[in-house]
Structures are given as C-alpha cells and as structure tokens.
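One protein chain is absent from this view; the other protein chains keep their places.
Coming up: subunit A.
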Amino acid sequence: MIGYILKRLGLALLVALAVSAIAFFLLRMSGDVAIAIAGEGARQEDIELVRRTYGLDRPLVVQYVEWLWNTLRGDFGTSIYFKTDVATLVFAKLPTTLLLGVLSLGFALLVSIPLGVLAAVYANSWIDRLALAIAVVGQALPNFFFALILVMLFSITLRWLPVSGSKTWANFIMPTIALGYYVAPAFMRLIRAGMIEVLSADYIRTARAKGLPTRKVIFKHALRNAVVPVVALTAVQLGFLLGGSVVIETIFALDGLGYLAYQSITFKDFPVMQVIVLMLSVLYVLLTLAADIANAWLDPRIRVA
C-alpha cells in the first residue's frame, strides 16, 4: 500500500510540473507582460525599459526556470494590479474556494447518491424517470443561468438570501447549490448504472440468501461496490468544480480564487494568473491522488496493482 501511494505521488508531481510549464508558456503567448506592467498606452521606450528591468527579454525557458525556482522557494512574485505579494493574495482567497468546492461536492453527493440508488432499485419506474429528468435538466442548464434563476427566486422575489458577497454562511448557499447541481447528474447516472449492474451480481443474491434486510443488502453489499468508480469520477468532477467556481464566484462576487482568477485575467495580472493555474492544478492532482488511494481502500483488488 505504501509503495502504491509513493508511486502515485511521484506521478502526481510530474503532472503538476508539466501543467505549470504548459500554463507558463501559454500565458506568456497570450499577451505581453511588459505592456501589462507598463500600462496601456505607455511609450515604446518605457515598455522596453520594463522588459529589460524585469528580465523579460531573456528566453522563455530561462524565465520559466527562474519562475519555477522562485515559486518552489515560496516566492510567488508581486501582483501587477493589486501591487501586493501574490502569495498573500492567493492564500487569503484559497479557503473560500476550497470551502465552496467541498460544500458543492457534498451537496452533489447528497443529492446524487440517494437519487441514483433509488433510480437503480426502482429502475424504469416513475422514480427512475423523475431522477433522469432532474439529471437531464442539471446537465443541460448552463450553471451561470441556473445561478441567475436562483438569484431571481431566492434573492429578488423571496428575499431570503443575499445576492452577493462572502461575509456570512448565507452567501454560500446559492453558489453551493448552483455549482453542486452542475456536477450532480454525472454522479447520479454513474451510481444508477453501477447499482443496476451490482444489484444483479451473484454476491447480492448471496447476501439476500443470508436473510439480510433489503436496506443492508443495498447499502452494505451493493453501494460499496457501485461507489468505486464514483470515487474516480469525484476527482474529475472536482476539476469541473474548480473551473466552475470561476464563473459561480464571479456571479455571486464570492471572494475566492475563482473570482481572483477572473479579476487577474481582466487586468492582465500575469503573476497572479500563473500562480492560480499552478495552484488549481496542484490541487487537482492531489485530489486525483486522494481518489486513487480511496479507490485502493474501497476495492481491495486494486491494492496489489
């Protein structure tokens, strides 16, 4: 098990490194940092001065290695727009995004597991069709549109929840639902499909032959096996959640990493963008790793591999 984790960890580090490189080069190709620093409408010689001062005239590879070296030492650079230390900026926003991610994932699982299990146990019944309808709507509706519907209903018409901000827990309710509903259908369908397959397995018949109550057959013997692929999907869905948080945080002006990403793109704040991309990718890689480990724990047959 330890060897398995170490192997996965090594792989995760390589992936994070590759992503950081790709992100660095892509961002640099998307615009001129010197112009961003000097400001729109700056004179050509000022831009050249900035380029030389910041070492932006050197080859990209050299700049990347320098950036990577600094980042690894904990020096994330300075924000062009906010004029503050990027590390302080990013770490101040990170908890909000993590909280939103965890909450919406929790919401998605809370909705999709019971719904998926019900849909499988009562396959082809009205319950199954209702669950399918909920899933189709969730997948078809763009999350920003759904977020706006929520705002219209709960903030403007009913006046129950605040429209935007991130001061209180009430600010998190709508973003959580909007983001969670966005990823829930994939979970629901996977759980439904997995449960239908598992419920026809021989070991389910064995469990029933033991006289176990239906509840125990479904939740102990079936769900445990049906949930294995769900763990793998969770990692992928968390990626969607992190990406989706850029849109959702911006709509609700939730002061997290996603909102910061939106601002840094708007203001061409390259150092901030780079760190956010790196951060999200490291987070994503770590989550995938956690999913792999959880999988090995759930399915004893994987452990030897």
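Rule of thumb we're sticking to: a contact is a pair of C-beta atoms (placed from the backbone, for glycine too) under 8 Å apart; a residue touches a chain by one contact, two chains touch by 3 or more; residues count from 1.
Going forward, contacts and distances are computed from a predicted model.
Asker: Would you mind picking the UniProt name of the chain not drawn here, from "ABC transporter ATP-binding protein", "Insulinase family protein", "Glutamyl-tRNA(Gln) amidotransferase subunit A" or "Sulfite reductase (NADPH) hemoprotein beta-component"?
Answerer: Cross-referencing UniProt, the chain left out corresponds to "ABC transporter ATP-binding protein".
Asker: For the chain left out of this view, which of A:41, A:59 or A:213 touches it?
Answerer: Among A:41, A:59 or A:213, only A:213 touches the chain that is not shown.
Asker: Could you tell me which of A:171, A:225 or A:245 touches the chain that is not displayed?
Answerer: Residue touching the chain left out of view: A:225.
Asker: Give the residue, chosen from A:163, A:193, A:233 or A:298, that touches the chain omitted from the document.
Answerer: A:298
Asker: Residue-wise, where is subunit A in contact with the chain that is not depicted?
Answerer: On the subunit A side, contact with the omitted chain comes from 201-203, 205-213, 221, 224-225, 298-301.
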